[in-house]
Every structure is written in structure tokens, then in C-alpha cells.
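Excluded from the complex is one protein chain; the other protein chains are retained at their positions.
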């Protein structure tokens, strides 16, 4: 197993994310019922079903693959998560370019550009009880372990743990972005649905790379 | 105690009916929920409250008293029961005329003219699962016992029993008049709300005369 | 019971205050609970009076105005108005050409309007004629019932006859037109939930989560049968089929198709139902000339819908298209 993100592992990452979303759909909607509008599960399943249908093998490099994912999400999801996940994948794909394999540092940099895109699109930062609170600590952990000489698969596993911790850390937060912010103090005590789906994304990457 | 319907007992009859209606309001509405539109209790209480307010002592004979009752019911109840109870009292009052006391046979004849008015207004006959099914057997029993030489108060007590039996006999009937007829066979198995209020009317008469 | 009301006993009076405040061109007689066109009586025009129990809004008060009703009597909740109200309305709109009473076929409505007409004839000498609307095919029109109920056709009839009255037709002609419209209209309804009458405080009937009531009336009277909850396309055929069986809608100059919400059903669901109805009508060769989709004759907060079809001739269609200016239906004005 090469310590890289290959075109195949990138594809497995996306499919693994789709599978996790389908399995977690009801949970995501239940979380969104508590502090949102009860559609995050159906939004993400609609998007990832569209993605699975769109990936037909004609994407022959990581950049076109992930840009296709991003465009499909933008075109099929709507809501807040559509532009956010869509922008994320578009930016990761753009940074990846026409490579068919990314070295660990390249993949980490691509992911970070996705994070920046997501931040810019949503005008949010960490601590606002959003998907960023799962993604940002995950990428920090990934960078740290990679620069300590860790393998991509080990570092992604650590990142997945950090994402899950980041997701859990949204529970006590008071939301200041997105629909949950309307609730003010009442948003505290609930896990953020977007952070929950984001943790699945990082977990899917760890699994895909270590497979 | 004179074996007559005096102006005072007529007044007591009406007030007794009002009191019974108020006490039975929820039951009447519950019965009407099953085979009608859930308003017989509120219709009758609205009417009898208006009647109590309208009877101010200025009615100095039985005819004007009962016509006032009828007119007040017509003007305040609406629905099916308003014209029916209203016509009944109007006709009883008209037949009673300006008397201040009615002999047993006179009262029975007045009641029967009320029954005829009610039948004409509603174009109904007995056996159709309506208030007639309580009133008609009650007046038959009244006539029978009076012609056997019974006292008015005894005969009215018998009539009240017959009214209650008539009411109960509506349970298995299939309605062919009024709102319950829309239900067809499904109207069977429920007691008719109008027959239930009508039995209270006869019972109030028995109590008033025997008091 | 969760309702936006004050005291359950005050709902009708309070709503009349709201109607008065919201619609300055209507006059409200609070004592008699009558809603009248601001410019009534219109001299030389036949007055159109309708009314019935409250709880069916916008029917009837929301249909008062030029091109439709001259006055509406608001009865207690689900209880027909009393003769006094009807007589007050009749007097208020009599412009010398007589008054037409539009009565939905319920025992109470028929008797109260009858008594009012007797009083009007005896006391004020106003010439009164009446039409009894009975379009609900859920009820058999037989010796064993009080006859078919008046439901959705009432809205279409009030619009069409209202336009004809505005054009100056006389009482006899309007009475005949009203009868013709009624004869050509059929309706059928379905309830997913019961309504709750405010004074009763609880649902009139209980419907399990997986059942619905087919052939429902507009007063929470139970329907003819209870069946498992079904998708909209099956519900559409439960509504369309008995109507088409009862009357041929392929003749005539087209059909007005009216999908009505019962009060608790949102518009998006009515459009879902309308799509299925339109498909079935098309398959049956029924040409839709006009359509109406929305809550126009409701049953308090009941979830459900009804379908009314009216087979129109060219004249009726022109009257339907004529201007109307009421809170509930408005176009061309």
C-alpha cells in the first residue's frame, strides 16, 4: 500500500463518504431537527446519491474527480451544506490539479485549501458551531502528525479522531452562524449536524487511504 | 298541589329544562360528535340561556310564556334544533292561549300540537332517529294514562319514562333524517342527541308538575 | 386544543371584528352577525344572500362584494344562522328587485332560511326566492338521507350567479341559473384529520394515524367509510370516480375543476392532489376549462381536501370570468 492519495483511494474516499452519509441520514436529520430545519440528512443523501451517479470512470485524475464531486454537490444539494461542501471539494480538486496521486503533504495542502474555501464561502471561523469545528482541528492534527513524520494513513486516522472530538466539542457551543444561531443560547446542548457529517468525511478519508 | 299546569309550573318546566340542558351539555355534544357535528350541547345551552334571560315576569299567561320561549329559541339557536324546539314551543304556546292554568287534557293537547308542528317543520316521522322518537312515545303514554284517569303528575312521570325509553330506542336505529343520516348504517349504535335533550324536556315537565 | 382565539364562545364575534377591520369596503352588523357590501342595497339589483354556520371561511363572508354576494349571515360555529339574521340581511340588501337566498342543503340551514323567507314575506314584503345547493355525492340523495349536502359548488355558484346579478338579471332568471349551476356540479371530500370545534375543545372524531375518512362533510360529520391512508394519486381517484359516475362531465363547454383545502392542509398538498386529479380527468376525456385551487370552503382546522367539478356552458364560463371583488375571490377588479 503506497502512502499516497491515489485516484482509486480518492474515489474510495468519496464512495466511503457517501456510504456513511446514507447510513447516518436519519441521525443527521434528527440533529438538524433540534437546532435547524430537519433536512441535513436528506440534503446530504440527495447530494451523495447524485455524486455516486455522476462518477462514471471518465474522471481520470484526482482534480477532475473532486471538482466533479464539488460541482455535483453544488448542483444537487442547495441549502447551506450544498455550497459549503461543494466549495470544499471544488477547491480541493483545483489544488490537486491533474495528478493521479498526491503525496501526503500535497493532499494535506489540498484539504487545507478546501478548508479556506469553505471558510470564505460561509464567512465563518471555528467556534461558531459549524462543520468547520470538525474540519479545522482534523486538518491541524493531520499537519502536525505529518510534519512529525507520520504516515498519511496514520495521520488521517488521527485526524478522524480529532474531527470526532471537534464534532463533540460543538455540543456546548452557542451557534453564531447558520440556522442554529437563531436559537441563541438554546442552541447549546446539541451536536451540530454539519460537524457530524464532516467528521464522517474525514473518517472516510482515513479508511480509504489505509485500505 | 293542583293537578294542572299553572303559569308557575310552566315557568318551572322551562327553567327545569334549562338546568338539565346546562348539566347535560357536554354529554349532548359528545353524542353529537359521534353522529353529527359536535354542537348540540352548545346549541341548546345557548338557547336556554337566552330563554332564561328573556323570561322576565312580563309573561302573564301560559301562551305568551311558551311563545316567548319558542321565539327566543328560534332567534338564538339556529341549526336543526333551533327551528324544531322553537316551533314546538310556539305551537304549544299558541294552543295554550291566554290561559293561566291548563287542565291535564288541555296540556296534553297543547303538547301534541307542538309535536305536530315539530313534525311538519322537520318533515320527519318516528323511527328516523330524531328527537321525535323521544317525544312521540312520551305523548302517547301521557294520553293513555290520562284517559285511564291518571293524574297529570303521574301521567307525566310515565311519559318521562317513555321518553327515556324512546331515547334509548334510537340507539340501534339507522338515521334517515338530519345530519346523522349522512352516516347511513354507521349511524346505528349511537344514541341520538336530539332525542336525549327531548327526554330531558319531558322529565322537566314531570318534575315541575309534581313539585 | 390549540387555536389562535380568545374565548371559545367569542370566536365568531371576534372574527367579525377582524373582517370589519381588514376590509373597509364591507359593512358588519355585529348585532345580527351579517356582513354586507358597503354599497348595499344596490337599487334595481337582485340581492344575493347566503350564510351558514361559521368555520368555513372564507365562505360566506369572504365572498361578499361586487360580483358575488350582497350579504352573508354568520351562524355560530357549524350552526346555521337564525331566521332573524337572515331576515336582517335580506332587508339590508333588498334593492327593490327581490332577494335570492343561497342555502346549503343541511336540515338546519334549510329550516332557518325557510322561516326567514316566511317572515320576510309576511313582514317586509320582500320577494324572496331560494336555491338549495346539494352537490356532495358522498351522500345518496334518497329517502334514507336528508339529501346530498351542499359543499364546494356553493363557492362556484355564488361567483357565477353573483356575476349574473351584477349584470342586472331578474330574480326568476337568477333562480333558474342557480338551479342550473347546482344541477351541473358534483363534489366529494376526504379528511385526514378531524376538526376541533372550539366550544367542544376536542376533535369531533378520532382518526388513527394510518386512516382517513372518505366522503367527509364540512362539519366534521364522519364520512361514509374509513380506509387506510393512501397516496395522493389513489385519493384523487376516490374523489374523481364517484363524481364521474354520478354525472357525465365530457359534455358541455368544459369543466371548472376546484380542489379545495379543508383548512389544515397546506397549498403545496392541494397542488399535488390537483396534479393527480388533472391527470385522471384528462384520461376520462373531461376538459378542464378553468381551475381553482385553495382553501375556499373549509372545516375549521381539518386536514383534507374536496374536489368539485362543474360542467359549464359558455354563458356560465363568461360569468365565471367576469370581475369579482371580494376578500376571498378577486379578479378583474
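We just call them A, B and C in the order they show up, numbering each chain from 1.
Convention: a residue touches a chain if its C-beta (ideal position, glycine included) is under 8 Å from a C-beta of that chain, and two chains touch if they have at least 3 such contacts.
Predicted model, so just to flag it, every value in this text is computed and none were measured.
Undergrad: Specify the shown partners of the omitted chain in the complete complex.
TA: A, C
Undergrad: Looking at A:5, A:18, A:35 or A:66, which residue reaches the missing chain?
TA: A:35
Undergrad: Using the definition of touch stated at the top, determine which of C:103, C:235, C:286 or C:319 touches the missing chain.
TA: C:235
Undergrad: For chain C, which positions touch the chain that isn't shown here?
TA: Its contact residues with the unshown chain are 2-7, 11, 14-23, 54-55, 57-58, 62, 192-193, 209, 212, 229, 231-233, 235, 259, 263-276, 278, 288, 291, 293, 295, 298, 300-301, 303-305, 325, 327, 330-333.
Undergrad: Applying the definition given at the start, please give the residues of chain A touching the unseen chain.
TA: Touching the missing chain: residues 29, 33-39, 41-43, 46, 74-84, 121-122, 174, 176-179, 181-184, 186.
Here, only the chains that are shown with their structure count from here on.
Undergrad: Taking each chain's centre as the mean of its Cα atoms, which chain lies farthest from chain A?
TA: The chain farthest from chain A, judged by C-alpha centres, is B.
Undergrad: Chain A to chain B: how many Å between their CA centres?
TA: Distance between chain centres, rounded to whole Å: 76 Å.
Undergrad: Rounded to a whole Å, what is the gap between the Cα centroids of chain A and chain C?
TA: 55
Undergrad: Check each residue of chain A and list the ones that touch at least two other chains.
TA: Nothing qualifies.
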